[in-house]
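Of the protein chains in this complex, one is absent; all others appear in place.
Should a chain be cited, it is by its letter among A and B, assigned in written order, with residues numbered from 1 in that chain.
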Amino acid sequence: MQLGVCYYPEQWPRAMWADDAQRMVELGITHVRIAEFAWSRMEPRAGEFDWQWLDEAVETLAKAGLKLVLGTPSASPPKWLVDAHPDVLPVRADGARWRFGSRRHYDISSDTYRRECVRIVTAMAKRYGRHSSIVAWQTDNELGCHDTVPSYSAAALQRFHAWLQRRYATIGALNDAWGNVFWSMEYPSFDAIGLPTLTPTDANPIHLLDFRRFMSDEVASFHREQIEVLREHAPNADLLHNFMGFFTTFDHYRFAADNAIDVAAWDSYPIARTESIALPEEQKARFARTGHPDVSAFDHDRYRGIGGGRFWVMEQQAGPVNWASCNPIPAPGMVRLWAYEAFAHGAELVSYFRWRQCPYAQEQMHSGLNLPNDELSPGGLEVQRAAREIAGSTALSTLAAPARAATALVFDYETQWMFEIQRHGKGFDYQTLAFDYYESLRELGLDVDIVSSRADLSRYQLVVVPSLAVIDAALVEQIARSNAQWVFGPRSGSKTDAFAIPGNLPPGALQRALPIQVLEVETLRSTLAPALSIDGTEGYALHWREHVRANGKTRIAARFDDAWPALLTHGNVRYVAGWLSHELHRTLLRQAARDSGLDTQVLADGLRLRRRGGLTFAFNFGAQPVQAPAPRNATFVLGEPRLNTGDVCAWKDA
Amino acid sequence: MQLGVCYYPEQWPRAMWADDAQRMVELGITHVRIAEFAWSRMEPRAGEFDWQWLDEAVETLAKAGLKLVLGTPSASPPKWLVDAHPDVLPVRADGARWRFGSRRHYDISSDTYRRECVRIVTAMAKRYGRHSSIVAWQTDNELGCHDTVPSYSAAALQRFHAWLQRRYATIGALNDAWGNVFWSMEYPSFDAIGLPTLTPTDANPIHLLDFRRFMSDEVASFHREQIEVLREHAPNADLLHNFMGFFTTFDHYRFAADNAIDVAAWDSYPIARTESIALPEEQKARFARTGHPDVSAFDHDRYRGIGGGRFWVMEQQAGPVNWASCNPIPAPGMVRLWAYEAFAHGAELVSYFRWRQCPYAQEQMHSGLNLPNDELSPGGLEVQRAAREIAGSTALSTLAAPARAATALVFDYETQWMFEIQRHGKGFDYQTLAFDYYESLRELGLDVDIVSSRADLSRYQLVVVPSLAVIDAALVEQIARSNAQWVFGPRSGSKTDAFAIPGNLPPGALQRALPIQVLEVETLRSTLAPALSIDGTEGYALHWREHVRANGKTRIAARFDDAWPALLTHGNVRYVAGWLSHELHRTLLRQAARDSGLDTQVLADGLRLRRRGGLTFAFNFGAQPVQAPAPRNATFVLGEPRLNTGDVCAWKDA
Partner (left out) sequence: MQLGVCYYPEQWPRAMWADDAQRMVELGITHVRIAEFAWSRMEPRAGEFDWQWLDEAVETLAKAGLKLVLGTPSASPPKWLVDAHPDVLPVRADGARWRFGSRRHYDISSDTYRRECVRIVTAMAKRYGRHSSIVAWQTDNELGCHDTVPSYSAAALQRFHAWLQRRYATIGALNDAWGNVFWSMEYPSFDAIGLPTLTPTDANPIHLLDFRRFMSDEVASFHREQIEVLREHAPNADLLHNFMGFFTTFDHYRFAADNAIDVAAWDSYPIARTESIALPEEQKARFARTGHPDVSAFDHDRYRGIGGGRFWVMEQQAGPVNWASCNPIPAPGMVRLWAYEAFAHGAELVSYFRWRQCPYAQEQMHSGLNLPNDELSPGGLEVQRAAREIAGSTALSTLAAPARAATALVFDYETQWMFEIQRHGKGFDYQTLAFDYYESLRELGLDVDIVSSRADLSRYQLVVVPSLAVIDAALVEQIARSNAQWVFGPRSGSKTDAFAIPGNLPPGALQRALPIQVLEVETLRSTLAPALSIDGTEGYALHWREHVRANGKTRIAARFDDAWPALLTHGNVRYVAGWLSHELHRTLLRQAARDSGLDTQVLADGLRLRRRGGLTFAFNFGAQPVQAPAPRNATFVLGEPRLNTGDVCAWKDA
């Protein structure tokens, strides 16, 4: 449980650096991230490097005993680079070229830009790669942010052609796989294929999907080019990238594969995220000052999986921010709570953004641990408290890593892409559905691992698949070998890898484990809400519903009010024929958890639990005080069982 | 009463064709439409034709006894054509050029593309034009769909110049007619005129209108170029185009004139249409699974008129579709009901879209009569039932064409364009107003002919003109000679042919039949609702209201609560000085119907009637069971008087 901070020495007079370092250490901070936007200072003109200031900044921080995370500056190419190579600017879907003047103004497919990035990263890595205080390197910053991926540039098109050729070998194979006979869309050659934009009506969904797959690979290869340099010159450092929350533009499993990262780091802004995602308005209102209780946890659990168990919060909200449509001040206690929450979910490090609020430029309304006048901000004071608590508690400061959970939730990036390309109705969003399942599990007090459908799932007792567009034979085999309870949500198995409907109808290969067939599907306007009840819980379907036929020995465990099956079971497999209202999701998952031998409870509103290293942490995100469900004689290592809004406590497990 | 289907042999293995044909016949299908998107298979490379597959498909279907409708493939130019002639791609209003990758990616004004279309249609027509099983040809597919008309291309501009020169002869005449002295908009020559787009504020409304008139003519002439080829090479076939519902981009009366079509065919998707058009949210909710009771009937009646009495449904919704913002599954019975509804309104053929759901490409979520696994879909089973009912009933299978109705509703395309260009308030939409009048007539149990204002109206008892922007002398003369009751809605006669206010104020020439003058007009926010009552029915104006002065002997039959006239009458002519709430429209039309000697009744909610060939059909689109208003001793040839949701019955008229 270590605390960090993001710091930009180039933005402040050198005279402040030593004092800043000293105050960081006093606050209890151990890690400092620097340099990730400083290209114009490292290389003020093409080929002219100025390392002096960075040397001094590194030494000043290191001398104070701080560990450093160095960021590569590729998210902000300087003006001289853009002027020398205008083709590095990315292109929007409508053909307009983005311009210099903010950040992320680069085309991830530009060979020129990739070459420039390798050049600057090599220069940095050679100079600082073996510095003993530099314990980690971050590539770029928030890859994919601001919709600059995908880019619709000529470079992207050229590399897309090569990608397609590798995937399909011949244009005939591509035309067949894509079904281009439809609407005479057949291509005479790979070179004849365009980027899927500006078509009068929908482009072929597989065209769109392959472009997203390609772009996901572009993001990964862009990162890997830097990683290769860093592995060579910084062999002892942890290498990472700072991912974003609720962000699915690229496949993070593929990105992380083959040791492309050592730890999954991500940037956590719970309040702005709660305002921005597709939550019901009522929840946005309730949690406007605390963030939704699961909005950070979801990504903590997701990135812990992506990092193979190791994850950091690289940027943690430290107060009000600037970028959501409304930016309230967090409730008292939340800045401290978020740190404990991350630790409870397994974070090794929680690093706050940023040391001191910058009074100028784009982020001047983004708070930090210090106000612009250099006094600790309200958030800074909360971090000070947390740091002292941790330092004063052996139980907290020596906490072991979290154990594998008993419950797995499968999250799949391609499913997100497929159902974005083909929502079929305006309300359908896969990640939102997955989040609803996740929230249900968390309300039941369960710890959750979020995993890939290709992970080894054999050691879980409960496997929840909110949906999975493509179900392959390997997964069906895992089910066959499994004693766990399996829950599949709607649209599971509804597509082939080539974005087509399986020949045996959905759920495709899953029929081997669960003999059913989906005859017709529908998207629902809010006024259409087929009702049902499960175990006495009343509810209805929203967004999506299927007409399913039960084959073989499949049992119909619940029906909609028009008699169509709602919940079908076969052995240890459940299938849900619609997007159900939240309480129904919770009830059916509670059934499944019970059948898998897991204890559950419905937690008080806004209360969440998480276990790590022999401790159970409890957090109150709700508006009312709650009592943590600790055993009567529990030993508390933090706080007390009565939790006001924003409070946290932790006790030793029996 | 014949049933058809749309079929795409190129999308399926040849091994399936014969079985498909056999199963179609068994289902009761007599007509099959094919080929309309298959250009890349007919001509895989420029000038290299491959007819072998199409020959075989035609023969296979013909041999099974099916009649064929052949579509020309001009809605989907292949990639080699686009690459050879990039100028065939259309241009958006913002100047961006549409790209290949879906369909309708062609500029209707491109001379190159027109030449290419004549070339492929000639080749097709020479080969198949005299085939005895090919009973009809369809040009293109859904002309104007996906907003590719208008195109803002250089070709369009050049042809627009020529069109203007033909219309105005001299630039001085154009400047005068357009009123270009306003804002110094005068043009030195025809060539100096641009397309009306990207102007800092509104373009001159007559500039916009003439561009719409021109584009409407472009659509018609594009079609006629193909018709000329087909008339020569397929002299015995019915020639048609498949129009769309609620679609007003071009003037269908002008399109159909001079025998440009033999039958008006259109594509009917009642549920997606109900979701898409500007209906009150409450109605969208009520009819989400049945479609609004009048949404298909409106176009059945409109296209029966456009086809001079002959119309087909070329594509009929067969289950859930993919393109509305929400896509519910139809209520049980609707797929069957829609066929009877079309027949009752006079359809010769109802052809379902499509034979089998295509598991890949853009329309994979669009249902058909068969599921992707080749079993009959729920909709397919309903068609099977209807086909057997018809085959088993002489009354149904030998039904005569419908008689002329006693009630005419005038629908005018230029009025739509004028009031789209100049809504004056965001809620005003002419077609929606016309639909509200139509709905009122249908709720009263009346059969309606939808006709052009230039039609011979002398044999109607009731003529309803929801609005008509330009009233010409010929219409005033028809009124003078008529014994019918005439009802004119607001904005009637408010414009000249040159899109100006008549010198004698609105309603212009109508003042000769009805001496009134419109002094001022207003558009109404929803909170402004001038109240009134007619014959005890309470209501209010919405969207639009006029301050009208009654001249001469004009009688004020109803007033708004601020004393301005609401309903004015003179002889057999009524004028309505606002857009009234629905029940008021129904009451005033009931008055007019009564005065014209027509019997009316207010039908039960969701119930509709239609008479054809001595039968009265009744349909229940409502949520509750209703009793059809058949005479006590009526002979039923279909169903029974008690109608559940989705039910239909028919009885012999006394």
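The rule we apply is simple: contacts are C-beta pairs under 8 Å (C-beta built on N, C-alpha and C of every residue); 3 or more make two chains touch, one makes a residue touch a chain.
Keep in mind that what you see is a predicted model, and the values were worked out from it rather than measured.
K.L.:
From the list B:179, B:309 or B:614, which touches the chain that is not on show?
P.N.:
Residue touching the absent chain, from the options given: B:179.
K.L.:
Thinking of the whole complex, not just what is shown, which of B:62, B:381, B:455 or B:500 touches the missing chain?
P.N.:
Touching the chain that is not displayed is residue B:500.
K.L.:
One chain isn't shown here. Among B:523, B:537 or B:644, which residue touches it?
P.N.:
B:523
K.L.:
Among B:42, B:61, B:206 or B:409, single out the residue that touches the unshown chain.
P.N.:
B:206
K.L.:
Touching the absent chain: which residues on chain B qualify?
P.N.:
The missing chain touches chain B at positions 94-95, 178-188, 192, 194, 196-207, 422, 424-427, 498-505, 517, 519-525, 527-528, 547.
K.L.:
Which chain A residues touch the hidden chain?
P.N.:
8, 10-11, 37-41, 44-45, 73, 76-80, 83, 90, 96-105, 145-148, 275, 284-285, 288-289, 319-320, 322, 325-329, 357-365, 367, 371-373, 377-378
Rule of thumb we're sticking to: only the chains that are shown with their structure count from here on.
K.L.:
Averaging only over C-alpha atoms, locate the centres of chain A and chain B and give their separation in whole Å.
P.N.:
48
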